[in-house]
Structure formats: structure tokens, C-alpha cells
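See below for the structure under consideration.
One protein chain is absent from this view; the other protein chains keep their places.
Now for subunit A:
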Amino acid sequence: MSQKNRLGTGGRIDRTTPLKFQYNGKTYTGFQGDTLASAILANGIDVVGRSFKYSRPRGVVAAGAEEPNAVLQLGATEETQVPNVRATQQELFDGLTSQAVNGWPNVDNDMMSWVGKLGGKMMPPGFYYKTFMYPKSLWDTYESMIRKAAGLGRSPLENDPDTYDKVNQHCDVLVVGAGPAGLAAALTAARSGARVILADEQSEFGGSLLSSKELLDGKPATSWVKSAVDELAGCADVLLLPRATVNGYHDHNFLTIHERLTDHLADKAPVGMVRQRLHRVRAKWVVLATGAHERPLVFSNNDVPGCMIASAVSTYINRYGVVPGSELVLMTTNDYGYQAALDWHDAQRKVVAIVDTRQNPQGARVEQARKRGLNVITGSAVIEVQGSKRVSGVSVATIDAAGNKVTGAVNRLNADTVASSGGWSPVIHLSSHTGSRPVWDDKVVGFVPGPTVQKQLTAGGINGKYSINEALSEGVLAGLNALAKLDLPATEVVLPSAADMVEEASMTLFQIPHLLPTSKAPKQFVDYQTDVTAAGIEVACREGFESIEHVKRYTAMGFGTDQGKLGNINGMAVAAKALNKTIPETGTTIFRPNYTPVTFGAMVGRDCGELFDPKRYTAMHKWHVEHGAKFEDVGQWKRGWYYPKPGESMQECLDRECKATRDSVGILDASTLGKIDIQGADAREFLGRIYTNAWAKLAVGKCRYGLMCGEDGMVFDDGVTSCLGDNHFLMTTTTGGAPRVLEWLELWHQTEWPELDVYFNTVTDHWSTLTISGPNSRKLLSELTDFDLSNENFSFMDVHQCTVAGVPARVFRISFTGELSYEINVQANYGMHVWEKLFEHGKQFNLTPYGTETMHVLRAEKGFIIAGQDTDGSVHPHDLGMSWCVSDQKPFSYVGKRGMARQDCMRENRKQLVGLKTKEPKVVIPEGSQAVFDPNEPIPMTMVGHITSSYYSANLGHSIAMGVIKGGLSRMGETVYYPQADGRVIEAEICSLVFLDPKGERQNV
């Protein structure tokens, strides 16, 4: 197909490199340098989408980030699908595959448009709040219909093949936007040696200069752009980031830049490249040179394809060599708008008329137009457009000087393109992200950045300074200001200048009057993507939605993927008029990040999949894998869960592991338990304050179990802490709780007791912990050490330094199984060696590896708690029957003492941890089951506790459970019931927590 709208010459495209692309299943050709939108326009495609609510045909309106309509689905394969790509920002590449996102059977002929045409009148803003309520039962049906209309593009259904990166950056000056102001600011800063980052969302630097015909010092503006970019590229400390959108401005001058590295090359990043990169920038100073977006005017049927903003028309002609139509009518409130008509005329196409809303314009561009013989109609406006899938004509009428009403007869003109310019809106989004409220400037006829606490400077269009000369000089000034703030010497910067043009004031006009009142006139669109009309805004105001935030939320104005870049100011103006207020009185909504949408992938970077969260392995992990272990995630650790033999069920495996340990000896890799090294003259005192029990008298070489509570007196963590020296302790914590506990210790030390001389250091990873447990553990250990392991020399709760399997070790005689038990700690590097040695010598004792599940069963047989499983933040030590672990004799208080002493914590009948034995010995009560005293009570039932731990004990030959029961400690022997979801009711007897060896003799042998 030929590119019927392509000019023979001109533009920044490479006509020698044609590119094939697909749109809606047909193949077209564009050129290197095109955007998808310019290629679509070059090929004469009018309809690129359907509107959200009314399914009206829509065409390309703009040429940049503000485009609301040309939102397409990209991707040749399932895995490379990208929804909602703005065609104006997507560079064309060979093989690009695109589709319109709405329309059935297709975007050109959409059956849904009949719903829009016939039912549109019944769809004022918020209509869904007023209907679909009756009958109530039909809401699900209504909603599924509403939902059918939802969404623009679609998510891929296969996983993304590409990778994304993140990089942290620091700079003296981050310049946002590489138009004339940004380039000038960057040059000024860079020449003085500042570290500069210059980022621009477009593929090339130059901004508006890329589509400008103005001359700088008599030469095309783009030649200055080239020399400026070349100079910047030669500076050592300058980072140039094209295709990089600064999309968020956060507190403390932290900004994020979304750089698209390969989106212009292919669907899928070429091998070895990442698709996109997110720069996380901390900038000493930021220069916002983000320019401005042109505002379209609001008039009837202003959404018919062929209606565009004037500057976009110029951009397509000058930058892409594309004239998006044959016969142009331009409507403008200002001198700038004329450029579109001049460019159109210069491209040898017909300018039907220039319709200027001002009564008597005489600026330089106006005169240029007149000189070229163009038909300039003043004091008039295009009040309505004709056409459906393409503009076919316009109605022009004279209007009064204020622009409030039509004053004369209506003339019809034939045209296929209507360009409109209502002035410009500064791009203040980034400045607003930080909470700075923009302020209205009557001269600019727009919001400009308000006061800010950030280290932020602004230059050019964002300040409403639109001429090239102003932009350049503001850029230099911003650069100099930044240098001064940074205390860097400035170098003189001489910049070229453009010819001055006599420019007249623009007219403050947003909505064009119609012969009919707004409510009756054909639709006048304010926000194209969300189908918000001027009449809709009036309805909202009439109904009392007077705050601009209410207007926005009620009409959905600005909620589209363009975030109202094109429509918001017009909407505020329409609302202001309806409310009889000024625009500043009406106020503005808050722009939020992102400036333009950012892929999830770029936000995530590499931190997903395998790298979502680090996996922590013990030194013996490989052994566990080789021996068929199943693993359990505990915190970040992969812990061995159980070690099934071929053909063994989980329960069979646990039974075997449990019995082997109690009968002979088992081994557990306990390396994951948190270990915190605590040193200092006040270490002992600190422990006494943080644990509930006493630590003053713990002798060197002894270990003690401790409970830790929150301020509320509820158990928070537990573990054994050993005294290695008078000023030196080793604390162990639960596996998952280790980081939390270290933070907790630091918090109390740093904020409450900084006077204590104590230091904490995590040593979890430094040590491998090999726990051997069972009656034969002493025999086994004695094979690997010369140390005297006799009960007299190495008694229960001792720690000794000795040599095990030839390496230095700390051995703790502590027990979580109730058996004779040794925890052998060796430097992690030696862990595997010692582990293997133990197995070498353990064969004779049937040394059996066991995992966390068997550990749980064995400790439950003894009634030992697991913090976090048997406790839940509502249980204090007394509730656990662990009053023995609370000392009220300590001279200083301890964390949780006051909390525990509160009235509710002292009351009778609190939930207390007890043992539970099922009436049916083989039945294991599901963990989490809620307990009731009366199984026949109707729902809602009175719950009196729940099961915290529950297992089948092979050693005991029946199931065992731990759980809390209201007043449980004084209800021994009573029966409780556990109703199950499947209708069963499990009956259990309250008993002691200690199911095995109540006197604790086995660990003391």
C-alpha cells in the first residue's frame, strides 16, 4: 500500500530504510524514524480506536505523551504482547505487529457503537450509580455486562521472555527534557564540570526543535541541537539518556527514570540486552525543562478522526514528512496555532480556512498567513464538526469577544482535518508529584509549578515561556542557578538566538459556544479516552459535585492512560464556568506518578522469580538434597522438612525418624537458628532487661532458656542464650525471628538504653549447627572428640569449647527433644566435614537425619513451645504455663513486665496452653481447629481456644496436640470439642503438655 500522506521530501525519517509493519492484520510500510502513529497517518488510516463508553471512532490527535486515542496492542507473539502502547511514542521497527484494542467485529465497524448511539443519552456521568440496582439479584448479571466493556488492551498470557534492570545514579544536576531549555541547562552545567544526567522521553534530543522551522543564528535549529548533543556527549561526567522518561519525582530529590532500551528494535529484546531499565536517581538539583502540551479546543464532535491539535499537525509534517489530510481548517485562540496552517500550506495541501477566535489578530504569524493568501476568518469559531469516521466538514460561526456565544450565521466548509489550538499547558506533573501545589498564571493561561521544598529549578515551557529564545535563556539561567547552589564555578555560555516575532496575546478560551446549550449540543469532548464531555461536567456540577476532585471522580476525567494531559485544564475550565468560579478557585487535581505508564517489569527489575527473595542454604544443604530431603521455607531459609526413603509416605517417614531418635540417635541441621553475638560490660544487664527471666547469675560456660516479650507482655521470641565469658553471650533465636530480634535489641539499645555498654552482631551464617539427639548421642560424639563428655564434666545446659572431628567447636548440651542432646557448632566452612564424619561414625548407631517436622513432633511430645506457632501475639508467659521463666525480682524492669501486669492479662480464664489427647487415639486434630465446650450450640458458637500444634506420635502410639483453652490449666481432664468443616466433631481431653518423660530424666543422663 502506498503512503498516500507521505511527502516526497523533508522530515527526519530515512526514506531509504522502509519498514514493514502490521496494523489490524494488514501490512503497511513506513520508514526508519517514524513513530507507529506517523506511519499510520502516512498510510491514510483514520480510525485507530473506539471510545470507552460510546464506542465512537477515534483517530490520532497528538504526537506525543498526551495522545489519548492511539492506544494499541503490540506484539507478534503471545509472550511479547504489550497492551496500551501509545502509537505516538512507539518507534516503528520492521515487523512491528499492532492492533486496535476495541471494536467488534473490528475497529472500523464496531457494533457496540450502536449501543453508544442509541443508549449514549442514557449514559451521563455516574449513570451506573443510578441504575442496575433492581432487582438486587440481577447485579451480578449487570456487572458482567459492564465488565465486558472494560479495558483497553490485553495482558499477555505467557511469561515475559525479557529481563529488566535497575541502576542507581547520583548526579549534581538532573535535567528533565532535552528541548531548547533542557539542552541549554545541561550545557551550562556540564561545561562547568558538574555531573549531569539529561533524560528525554523521545528517541532523539531536541524536543520541539525537531519539528520547528525556526532558524537559530540563521541555521536550522536541529544543527544547533546536534552540536549541543555532540558537546554533551564529549563531557566525561554527562550521562545522556534518550528514550528515558522521568516518570516519578519523590521526596528528597529522588527520581525514577524509565529507559526503554530495545522497544524501538523489536518485540523482544535482542539476545544479551535488557528490554528496559529503571534508573533510581538521587539528584542534588533537578532542572525541569519538560515543556508544555498544547490544548485542543472543546467543540461539538471534536473527536471525529481528523480532529487534531495544531502542533501535532506541524510535527507530523515537519518531523515525519506526513500530512495527515488534504483539506485543513485550523481553529486557534493564539498566534502559535497558525504554524500548523503555514506548514500545511507549505506542504502543498489546501488550507480551507484559519478560524481565529480573536476579533482582530495581527501578530507576525497571522500576517505570514495572510501574505500567503490563506483565508483567515477572525472573531469566529468552528462550532461543530461533521463526519463520523473522518471529518467531512465544519460549521463556522462568529462568536462574541468573550467567546461565550455564537453571534452570527453558520457557514459550512468542507474539510477533512480540523486542527485546533487553545494555547498551551505547562507540563507540571513532576513538580506536582512531590506534593507541590501548582498555581494558576493568568498570563500563561495555565498552571505553573508552585512553591516546592525540593531542590528543583524550572526552565522554558513549564514556566509558560514558549519562544525559543526564552526557553534557551531560561535554560542557561537554570543551569547557572544550579551551579551557584552547588558552589561550582560557572563558565560563560553563549547561545544562538532565533528571530524575534511579534506575538499577540492569546484569547482565554476553552470551550467553543454552540447554537444550542451544551446539554443539547452534539457532544463536546473534554477527555477523549474516558469519554468525558462538557455536558457531562455540567451535569456533575449541577448535581453538586463541585470540588474539582469530585468532578474528576464522578466523570472519570483524567483517569485514562494519558492521565488527562490533554483534557484536564479544559475540564477545569468547563467546571469553573458551570460553577461560576474562576479556574484557580476551582483548583486542580493532583498529578501522581507515573508521568507515563511504566511496565511492571521495569519496576521489578531482577527481583522476581529466583531472585524475588534470597534463598538461604546451610552448609549441609547439598547433602540434604542428595539424601532426598523435602524442604520447608522458614524465613528465607530452606530447611530440611523430612527425609523420606523411596516409597515412604510422609507419616511413615516421620514415624521412622521419631523412633530412631528416641531409640538411638538422630541428627538435625539446626544451622538456621538465629545467632546473635552479644558483648560488652553491660551485656548481662541488657539480657536481663530484654528477657523475662533472670540472667544476673548465669555462670560462664552455662546456657539458659529465655523468653522475650513485647511491651504488651506477649511472647515475641525465645531461645537459649549462653554465657561464653563474663562480657560475652551468644543468643539464639527462632529461625524466622532472627532479623526481627536483632532489630529489637538494637531498637531498645539505641533508643531507650544507649548508656549500656553492649554490642550486637549477627553470626547466624558464621556457624553450622549440628544437633545430635538421642540416647546414643554421647557415644557418637565421643568417637569424634577427646573431650570428657561425662555427665559430671559436661552436664546439661553446659557449653564447652573443644575439638570435634578435628576442627574447633562450641558444643552446647541443650535439648529441644528431651533426649540427651548436643548442639555442635563449628565454623560454617567445616559444617559439611563434621556432618559427614558424624555419619561415618554414626552408622553403628543407625544415625538418622531428621527435619523440622520430626523436630516439631519430638518437642511436642515434651510440651516445648515454638514461638510463632504456639504463640500468636496474644499469649504471655503465664498463659503458656511458663511462669517459671518470668522473674519479678530483677532490680531494673524488663520489657513486657508492665504489659503483663495489666488487668486483662491478670484475669482468670485467659486462654492457656495445654495438652490435648483425642478420644480416638489415631485421630489427629487439624492444626488451627477451634475448640468449643458445647458441640451442640448453634452457630455462632462460643469458641474457647484452638489447636496450635498437632501430630501423630509414633513413640507414644497416639496423637498428641497442643492448644489454648480458656482457663485450660484448671480444666485438666475435661473434654473439649473441635467441630470440623466436613461435619466431624473431634473430641479431646485436656491434659498436661508433657506427654513423655514428665520428670525430664532422659536429657539428664
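Methods note: contacts are C-beta pairs under 8 Å (C-beta built on N, C-alpha and C of every residue); 3 or more make two chains touch, one makes a residue touch a chain; residues count from 1.
One rule holds in what follows: contacts and distances are computed from a predicted model.
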Original post:
Which listed name, "NADH-quinone oxidoreductase", "Exodeoxyribonuclease 7 small subunit", "Sarcosine oxidase subunit beta" or "Imidazole glycerol phosphate synthase subunit HisF", is the one UniProt assigns to the chain that has been left out?
Top reply: "Sarcosine oxidase subunit beta"
Original post:
In the complete assembly, which of A:E91, A:D160, A:D416 or A:D655 touches the absent chain?
Top reply: A:D160
**OP:** Return the single residue from A:G403, A:G461, A:G666 or A:G713 that touches the missing chain.
**Re:** A:G713
**OP:** Determine which one of A:G393, A:G868 or A:G881 touches the chain that has been left out.
**Re:** A:G868
Subject >> Sole residue of A:G95, A:P270 or A:G435 that reaches the chain not shown, by the stated touch rule >> reply: A:G435
**OP:** Touching the hidden chain in the full complex, which residues of subunit A are there? Just list them.
**Re:** 80-84, 121-122, 124, 127-134, 136, 139-140, 143, 146-148, 150-160, 162, 164, 248, 250-251, 254, 256, 280, 433-435, 519-520, 535, 539, 542-547, 549-550, 553-554, 556, 559, 561, 563, 592-594, 597-601, 603-605, 607-610, 612-613, 615, 632-634, 712-714, 736, 868-869, 872-874, 899, 902-905, 926-930, 932, 939-941, 943, 946-948, 979-981
